[in-house]
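A single protein chain has been omitted from the complex, and every remaining protein chain is retained in its original position.
All chains are identified by letter, namely A and B, in their written order; residue positions are counted from 1 within each chain.
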Amino acid sequence: MQTDEPVTHACVPDDYDVAYHRPAALMDVNMHYCPGCAHSLVHKLLMEVVDELGIQDQTIGVAPVGCSVFAYEYMNIDMQEAAHGRACAVATAIKRLMPDKFVFTYQGDGDLAAIGIAETLHAINRGENILIVFMNNAVYGMTSGQMAPTTLPGMKTTTSPFGRDTKFYGAPMKIAELVAQLPGSSYVTRQVVNSPHGVRKTKQALLKAFDWQKQNAGTCLIEIIGNCPSNWRMTPLEASRFIDEEMVKSFPVGDIKTPDQPSLAPTPENL
Amino acid sequence: MNVTKLMKGNEALAEAAIRAGCDAYFGYPITPQSEVLEYLAREMPRHNRIVLQAESEVASINMVYGAAGAGFRAMTSSSSPGFSLMQEGISYLAGAELPCLLVNVNRAGPGLGTIQPGQGDYFQATKGGGHGDYRLIVLAPASVQEMADHVFLGFDLADQYRNPVVILSDGAIGQMMEKVTFKPYQKPTADKSWATTGKPASRKRNAISSLFIQPERMEQHNLKLTEKFNRIRESEIRFEEVNTNDADYLLVAYGLSARIAQKAMDLARAKGLRVGLLRPITLFPFPEKRLRELATQVQGMLTVELNSGQMVEDVRLAVEGRVPVAHYGRMGGMIFTPEEIERQLETFFEKAYAN
Partner (left out) sequence: MKQLEELVIAGFGGQGVLSLGMTLAYAGMIDGKEISWMPSYGPEMRGGTANCITILSDTRISSPIISTFDSAIILNQPSMDKFAERVKPGGLLLYESGNIFKPSTRTDIQLMGIPATTEAVRLKNNKTMNMIMLGAYLQLRPVVKIESVMQALAEVLPEKYHHLLDLNRQALELGAISVEFQRELIQT
């Protein structure tokens, strides 16, 4: 399917300096994401990085099933829509056949950590030279707030109405720590985007990941703690606080493994 | 230059994939088709092609999706239980109109079934198989030679119609050895301007997707697909006829069953019974028109299948009640002998001439 190029609305007077603008690789369209949602922000960061590296013509993205199912409507690059959970398998084939291109997947927690865990772990174990952008907001957003593998202990969702009982459903899956143990992963980090500092760090992480991909270092996974004000039943501000106060307890922020410092990778002892 | 070899059906299919310019093969072991993956694991790297043993059939079919979406000739193969696992991905491939070649070396089922040959996946292959409204072009090889020929044909048809093509074989054709001749092959040029190869400034972005959230657009897409399936019905029907000129009775069978049925026909002819054989080579599209014509000539038809009666339904639909259509089948990996089928024929003629 070839989608139509949107009309760009130039509304900046000539005598103004533009200090901040939409990345050229991001479509000028309204996104369907809820107010306060992190998806739009991360889309923008990704496309900023594509712009800055000048790789719009060399980048192929794989969109998931989940809230970001329409990612290809927003990112002005070639993209493939994968079946639920299968983004890493799709990306594997694209990268193997076009090793000189940059390939990334963009997946949510239900997509990657539940239905797609096999494809994810095996792609990483093979060390596929792809970037996995893993959006973890602890719920199934698109289907309106069901429990995900990453839902926090005691957290109420539509399918855990009395709070997640870890005796019944286990503890939230720490995907970044899990995949860091696989030899095929190169750069594994967890970041937040609920503060300017976090946003800057996340962008740095994305830049690094593309750089490692260029060096064929192996699979990079960036877990981004997202938010879901609508399904968390919170205002965007409350959701932002929830990340700082609750989410980071289960999902500590920072680099977990880098190719130049593989010793950072967790072992069964230091996990 | 032609090259003739003695090969197993599965090996001939794999060799043909290389000669047909298959860029990538993704598969998962399952009997009785593992020779395809084994052969290609050995041979593809020599040709600088991609071969990858996936973690599951689910992964294989989605890798095919990725490769086909990037504009490459991609294929996978499996056998019945594994092919069931691929159905979701096949639906996506059909929805996104991605050309690719899929091979099902049919074994007997349902469930884990047995590793012996079967034809129980006829419905799954010809009626869509996965969710949604789509058709696959289905080729049914009856020899090792056709296992090879259908690879070239399958890839070409897939590119021509932007649709997945299935080779529906069976364990016996996959495992048996016959002569196979490979002729020089020129890959036709296909327009793949829709592929995700990286968006240059000169064109709009390409998106491979089967998602049309607005019902109006989804229906437009459905109509476009339907029109394509009708074009395929118009142009791509293939079948073989043996001794139909003077036939009073018609055998209809595909794949291995057609080979056995042909021997049964010879036995019946030796006894003076005028029996003919129609062997569908494409199961979708199905040779409905020709069967309807033959229904005005013969007094009855018998489908011979390694299942409880699947293709027989399509034959009955085709003849529109003009003649009785019977079915004879074996299941569970058991295979009929030519004599067994010939006895069915004799029974029919005894009844017909008793009246």
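Everything below uses one rule, namely that a contact is a pair of C-beta atoms (placed from the backbone, for glycine too) under 8 Å apart; a residue touches a chain by one contact, two chains touch by 3 or more.
Since this is a predicted model, take the numbers as computed values, not measurements.
Engineer: As a test of the contact rule: which chains in view would the missing one touch?
Structural biologist: B
Engineer: Among B:V64, B:L256 or B:V298, exactly one should touch the missing chain; which is it?
Structural biologist: B:L256
Engineer: Among B:Q33, B:S60, B:Q116 or B:T196, exactly one should touch the missing chain; which is it?
Structural biologist: Among B:Q33, B:S60, B:Q116 or B:T196, only B:Q116 touches the chain that is not shown.
Engineer: What residue numbers in chain B mark contact with the hidden partner chain?
Structural biologist: Output for chain B: 4, 6, 116-117, 171-172, 175-179, 256, 259-260, 262-264, 266, 333-335, 337-339.
Keep in mind that, in the parts below, only the chains that are shown with their structure count from here on.
Engineer: Once you find the CA centre of chain A and the CA centre of chain B, what distance in Å lies between them?
Structural biologist: 40
Engineer: Could you list, by residue number, the parts of chain A that touch chain B in their complex?
Structural biologist: Residues in contact with chain B: 1-5, 56-60, 62-63, 69-70, 72, 75-83, 86, 89-94, 96-98, 101, 118-119, 122.
Engineer: Along chain B, where are the residues that touch chain A in the complex?
Structural biologist: 23-24, 26, 50, 52, 54-56, 58-60, 62-67, 69-70, 72, 74, 88-89, 92, 96, 194, 196-201, 204-211
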